[in-house]
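In this view, the complex is presented without one of its protein chains, the others remaining in place.
Moving on to chain A:
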Amino acid sequence: MNYKKLSILELHNKIINKEISILELTNAVIFEANKVKSSNAINKMNAENAIAFSKEMEKVLNTNSLLYGIPYFAKDNFATKGLETTSSSNILKGYIPPFNATSISKLEDKGAVLIGKAALDELGMGGVGLYSCNGIITNPADDKRIVGGSSSGSAYLVAKGIVPFATGSDTGDSIRKPASFNNIVGFKPSYGAISRYGLLPYSPSLDTVGFFTRNVTDMAIVCDATFGYDTKDATSHENNSKNMFEKIEGLSKAVKFGYIKKVIDDLNEDVKNAYYNLFETLKSNGFEVKEVEFKQELLDSLSAIYKMISFSESVSTNANLDGIKFGRRSTGTDYVEIITNSRTEGFGEEVKQRFLVGALNLNKENQTIYLNKAKQVRRLIVEELNKVFKEVDILIIPPTDKVAPLIEETKIKSTPEKEYLNDILTLANFNGSPSITIPFLKEGKLGIGININAKPKEDLLCLQAAKMLEDIIGIKNEIVED
């Protein structure tokens, strides 16, 4: 069965019209997933359970749920009951959660079929796809290039057409940057729109649950299924964006678009021109597009602020990984040595270095100098964004200024005055904005996305704007064929 190019909606229609059976689809997906095992994109398959679940669901066809029988992968930092969850870290090898993340339970309630767990940069740390304990994951369109991360496996599997959607998590840009590198859609909803209960935390003041799909309408479907307040997550909220699938076409012509001129002007010539052409097209479609101001010193500080805050938080959120209660334990003469050895042998280089920088910021003498300062600047960034969203409804940002870099290029630094462009997506983590990347430009099989942001908690507006832009740009449902 060739299902790979089909969207969630198309698969749904085929299921309810009985053109394909859920079991047949599940089996086809398992077959295709097994074919890409050497990509390292998959940490664990859930084949037996997926087949049993599909058989159960075929008994009663729930035509009301658009996700009924739809296969997906979960990033391996989502707790899945009875299924190994390692977050691509050796220290968590063998850990079997006794509960589901709320988002996983919600998807299960809607009848979505969990095919397996997708690999990531260890514990969500890294933007490349090179830091999973199970080996590097490369771009499905060109194995000399990065796939991006940290939601690397999820991006790979959606871009390759193995599943029509996958879960991801986004602390800095972990969904939106790989989406840009892979011609797919990646959405980080508003902070707290989707419960984080059961998401292994990296940096709780920034972490957000989100998804990859291959078009914006499918994204609305998975968001409708998973948004909502959860008593188990103290930072979750009741979001007013509901029935987003039904309302996806309803963007008002009064919506104002904005961009930061210096950001667009700092892009390479071709990409810059593409943005200005798009702005002209928007204007000719009746939309207002205006230039907005943003203090450059704040943009230049994004990378440092991100490191100061997220690395510090990661030290404390991962303090429970000690090899004592669960996961992999190393030997030692006493508990201090056992924990130290378990952590030293269990974590990869990138993670350990981030912990060290985090510990540096958490050191008593540095807490005021660095960490408190970072949080003050975070407020300035948020206030600057508030000003932007007083002037415009949608802020357009370039998620990347070029196609996925070659692996060896990741070590090369960009020109210092343009370095801030690498971290610009963190804006939406600092203020909690909904932020979506959709395909924009294509260079052969590779691509460059465009990123669309709205005021926090205006998720529907963000998706509607993305849908309108998707229609104008005209790239969707892309897959990398064998």
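Note that in this section a residue touches a chain if its C-beta (ideal position, glycine included) is under 8 Å from a C-beta of that chain, and two chains touch if they have at least 3 such contacts; residues count from 1.
Convention: contacts and distances are computed from a predicted model.
Per UniProt, the protein behind the absent chain is "Glutamyl-tRNA amidotransferase"; the candidates were "Circularly permuted ATP-grasp type 2 domain-containing protein", "Carbohydrate ABC transporter permease", "Glutamate binding periplasmic protein" or "Glutamyl-tRNA amidotransferase".
Note on the undisplayed chain: of the listed residues A:63, A:243, A:268 or A:344, the one touching it is A:344. From the set A:131, A:191, A:227 or A:389, the residue in touch with the chain omitted from the display is A:191, counting the whole complex.
Interface note for the absent chain: among A:27, A:62, A:90 or A:235, the touching residue is A:235. When the omitted chain is restored, the residue from A:7, A:103 or A:301 that touches it is A:301.
Touching residues on chain A toward the chain that is not drawn are 94-96, 98-99, 191-192, 205-206, 231-232, 234-235, 297-298, 300-301, 303-305, 307-308, 315, 319, 322-329, 332-336, 338-341, 343-344, 347, 349, 352-353, 355-360, 362-363, 369-370, 372-380, 382, 429-432, 456.
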